[in-house]
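All protein chains but one are shown at their positions in the complex.
Chain nomenclature is as follows: A and B, assigned in order of appearance, with residue numbering initiated at 1 for each chain independently.
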Amino acid sequence: MHSHSVSSDDSRATVEQYVKWIQVLRKRGHTVDGIVLTEHRKFDFDKDYSELASQYNVVVLKGSELDTRYGHFLVYGVTQALTQDIDFGDVRMDSRALMQAARQHDAIALPAHPGRFGIGLTEYVAQGETFDDVSIVERFNGGSRPGENERAAELCDSHSLLGIGGSDAHLTSHIATCMTNFKATIKKESDVVEALLTKEFQPVWLDDTLNGASA
Amino acid sequence: MPYYDEVELGDEIGPVEKVATDDEVSNFCDVWGTPGPNRFTDAETAAKSGMKGGPIVPGIMTMAMMAQLLTDWGGPGSIKDLDLVFRQPVPHNRALTLAATITDLREEDGESLVECDILMTGTEGERYVGGKAIVTLQSR
Partner (left out) sequence: MAMELEYDRSLYGIEHKAGPFEISNETIDRANSSTGEAGAAFLSDEGAIAAGYKGRIAPPTLCCILVRQVALPDVKVKFGKTSMHAGQRVEPKAPVYADDQLTASSHLKDVYAKTGRSGTMVFVVWETTFSNQNGEVVAEVQESFARRE
């Protein structure tokens, strides 16, 4: 639900390397069905990964990770109309406006790594900011430093928020370290939005999927 | 040195443990052309730059250490590309673990290429430096 390819400035992994690595994980007994590429501050309308997805039997979807004045937000179900309403390159946008615009365009935006020191949503909640439209956050984040996922868990528990998991991979071997287990079958971006709205999902660690444990 | 057909996706290079001592960092800064008190050699200057844990190891020095991991494994001229992001300040005199994971194998323009993720980590889960390397190996 959260990964970056070389299309992002700070990633060093190609999408092909991710889907190849997923074959390694599957050989090791893990269940990994698909990935969502959430490139920084943009949406890659021109990128088509369907051949790779088909060749390696991995669902490859696209979203975005946007910088806002209240931390980073993952956006699923991005449309041309949404990108016309919201400047994806604006690192100081108001995340409340982003969340509302996303819903108006049948997309959904939710806080990434809310426990992250210095930039996570917990920092702004502690400052007294309120985010009425937030009902889901990224509870498990594979790029977190020690203590950050714990802060995210505390936020979820204290504010009754649901959690997803995302690897936040920037390197090939980091893909799928955290994932989201959906009850619904996910094949396209709109399935992700719908599945998030139904609230039938849970965050999982890669090891939770060993030999189909949480599939 | 391994041959190309001996390695597989998921194989590890290392890990090796290293420490960058105060003297080594000071020596490196002299060679690098940044002698004198600076955030790499002087605690006070480091603190003024926001480094609460004392002076730090230069990024280029960590890069040289990571290159050694690869050349010790693949040979002196094996590195085709080493691309690193300096994610956290690296402290002096602390155990640093260097390791790489092979993530791609391909033959390109007559060369046998091994691509790997490469990381420098600390004992408390710190990911100090991370990136990607492409190494060329001989085929049999």
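The rule is short, and it goes like this: contacts are C-beta pairs under 8 Å (C-beta built on N, C-alpha and C of every residue); 3 or more make two chains touch, one makes a residue touch a chain.
Because the structure is a prediction, the values reported are computed rather than measured.
Residue A:90 is the one among A:90, A:106 or A:191 that touches the chain not shown.
In the full complex, subunit A makes contact with the omitted chain through residues 9-10, 40-41, 67, 71-72, 87, 89-92, 116-119. Residues 18, 24, 27-28, 30-34, 49-50, 58-61, 63-65, 67-68, 71-72, 75-77, 79-86, 131 are the ones on subunit B that touch the missing chain.
Assume only the chains that are shown with their structure count from here on.
Work out the mean CA point of subunit A and of subunit B, and you get 29 Å between them.
In the complex of the two chains, the subunit A residues touching subunit B come out as 10, 12-13, 17, 20-21, 23-24, 28, 145-146, 170-174.
For subunit B in complex with subunit A, the residues that touch the partner chain are 9-10, 83, 85, 101, 103-104, 115, 117, 119, 124-127, 130-132.
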